[in-house]
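Note that this complex is displayed minus one protein chain, with the remaining chains in position.
Up next, subunit A:
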């Protein structure tokens, strides 16, 4: 089941509007009695819509351009139709043929043009045969019902169409409003003629009320041009009501005025209700928008003072108080004889707001929500600040521990080559720190490739052969900064030790999978086999162990059969790549 808000349904109803207008033109039958009634019916009911349809198809080509013109033509047609009809009603017998023709032509013109203006809107919805079918049903009804029940059928068919039209009016395409306003202009002319020409009015009490209403509506209309939602809420229902009263009065002259007004009111009520809802929604959205804008400012302000100022402005915007007073102690939002006391999340003082009207419980609740919200924001900001500070500390620590230590050891070296080695180590450390700052977890493959490349270069310079067989398998792990840094550093340090102290001819590296997903790195040199003993005594080994400890890893040495074997074991963190 489609909702009434769907565009297709709107189009159906727009078609009904056009058909209703045709039916109105048919009502002019009385104004032109000299024409044979059957011919008139055939012409009015069948020819006009088909002419309009043909014109509508013609204007599909350039809808934007032609629609405006059709809408204007519909307005002119309506003015002519309703004006001449009014004149005929008031002075029956004055130029009957000319006025009848004018009314008839005006009605057709309005109906056709309105149809043409709305037809192009149908195009994007597809399934045009359904609309065509509906149109046919309406036309057939308009033709058959009055024939079957000449006494009341026409009136009731008119009423039914009007009800459809009223529902259509509550929907909201732009071109339809144009037609509405043009119809209003037609109304105004009709009423002006009625007032000017006829003094012994049969509806004396009605006309002044309507005139007042219309004057109001036209005055409001100027403002409505700027406020479409206000227009929907107030003006459209007002205009519709006036229009309905007039049309019903015209179609059912025997009904008492109060009944006409009541019926019109009932018919218009849904439009008023919907317009009111839309108006409320718009106001609510605007208020929310203001609120969110202010809240965003709250997040962006750097200092407590700035945030406090924004908070106060926010409260002024939300509550629109007549007066706001700073109070010393405000722990939670409270209502105090219609005044609202709100604490400030960014300072100790609170605010006491006096409104134009006493504040209610809902205002207090809103205050609590705002406070919770800004508190959340403040906590987020604090957490962010803490995170930034922690990150800074981490960088500082890494620079101090890794880079600083390497540079210090370079300073302590007696000979130049050793100092050079130390400085190169420092550069490598710096590279690790900087590389880790990019914030992306590197794949284990990349880390190993980097290590392999770097180790090959270093060994190459030292004239040592690297034996690191190529492994086809790709290890599906990603190392975050902590793993990356510590593993890199330990690996580098072990290679450095081998180069410096072991003086091997060959250094081999093997990567193996240990139990429980542990990664085992075996670094073996065929040198003098003293690296382990040296390491064991100095600061170096404890440093390496500390680093491995940071990633829950272990470091073992074995010095069997000459040379040194260092075994680095750690569990790489599970990775999304693994899946």
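By our rule, contacts are C-beta pairs under 8 Å (C-beta built on N, C-alpha and C of every residue); 3 or more make two chains touch, one makes a residue touch a chain; residues count from 1.
Please note the rule applied: contacts and distances are computed from a predicted model.
Its UniProt record calls the unshown chain "Response regulator transcription factor", which is the correct pick from "ABC transporter ATP-binding protein", "Alpha-D-ribose 1-methylphosphonate 5-phosphate C-P lyase", "Response regulator transcription factor" or "Sulphur transport domain-containing protein". Set against the missing chain, the residues A:267, A:448 or A:488 yield one that touches it, A:448. Considering the full assembly, A:424 is the residue among A:424, A:508 or A:558 that touches the omitted chain. Here one chain is not drawn; of A:435, A:476 or A:573, the residue touching it is A:435. One chain of the complex is left out; on subunit A, the residues touching it are 420, 423-424, 427, 431, 434-435, 438, 445-446, 448-453, 456, 461, 468, 470.
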